[in-house]
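Let me begin by presenting the structure, written as structure tokens, before commenting on it.
Just one protein chain is left out here, and the rest sit where they should.
Showing chain A:
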């Protein structure tokens, strides 16, 4: 593990016309950690991720990924990252395996077929490998989506609202994947609007609100800042989920 932060943002600004989306964002994500960027819809999470993944130019400030400036060294940044966007970015007409082989070929992996088969097995998609993605469930698509992002072992992974629209089982599966990745040294920047997701996964959490980071710290540090009503909401949600999962007999594993 290096001492250079995997992601370093200082004074980042971005406006669309008169509408300021980011108003000076500062962030530092240590290498090999899971960092959650928490915020409601329209808080600027996706804009920040798009700037970090070189899809959007910032108006001001600096951002560096894996030590490379996103504006000055975009090619090196793209070689260091994988982006999993808000919606599963998969090719519906191709099969699951073909999707993986496509990305592997674009990343010039020697043995694209073997890499694809390994990932299919790892994400429980071996049986569905030869089926067109159009027939996949939401959870399967998201797993394939994340599997595609892991090809080439990029050191930094952006997950933009990875569990939005997923059912509770799929959600837990995504969480397990993220934990495994972080265990292997991958830095994960995760955006989410779900408090429990940040609570479950993240080593550090930053709250983005109206274009600014209004809180940044570990869960323990943040808990002291949150007003009591919000704490109540956080504690309630997993309880209902636990009940749901218990009723349908799900124990965190696929059958």
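The rule we apply is simple: a contact is a pair of C-beta atoms (placed from the backbone, for glycine too) under 8 Å apart; a residue touches a chain by one contact, two chains touch by 3 or more; residues count from 1.
Note that in this section contacts and distances are computed from a predicted model.
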Hidden chain of the complex, named as in its UniProt record, picked from "Phosphoribosylformylglycinamidine synthase subunit PurQ", "Translesion error-prone DNA polymerase V autoproteolytic subunit", "Histidine kinase" or "Transport permease protein" | "Transport permease protein"
Among A:91, A:167 or A:241, which one is in touch with the chain left out?
-> A:91
Tell me which residue among A:79, A:219 or A:245 touches the hidden chain in the full complex.
-> A:79
What residues on chain A make contact with the chain left out of this view?
-> 50-51, 53-57, 74-75, 78-79, 81-83, 85-94, 98, 102-103, 105-108, 132, 148
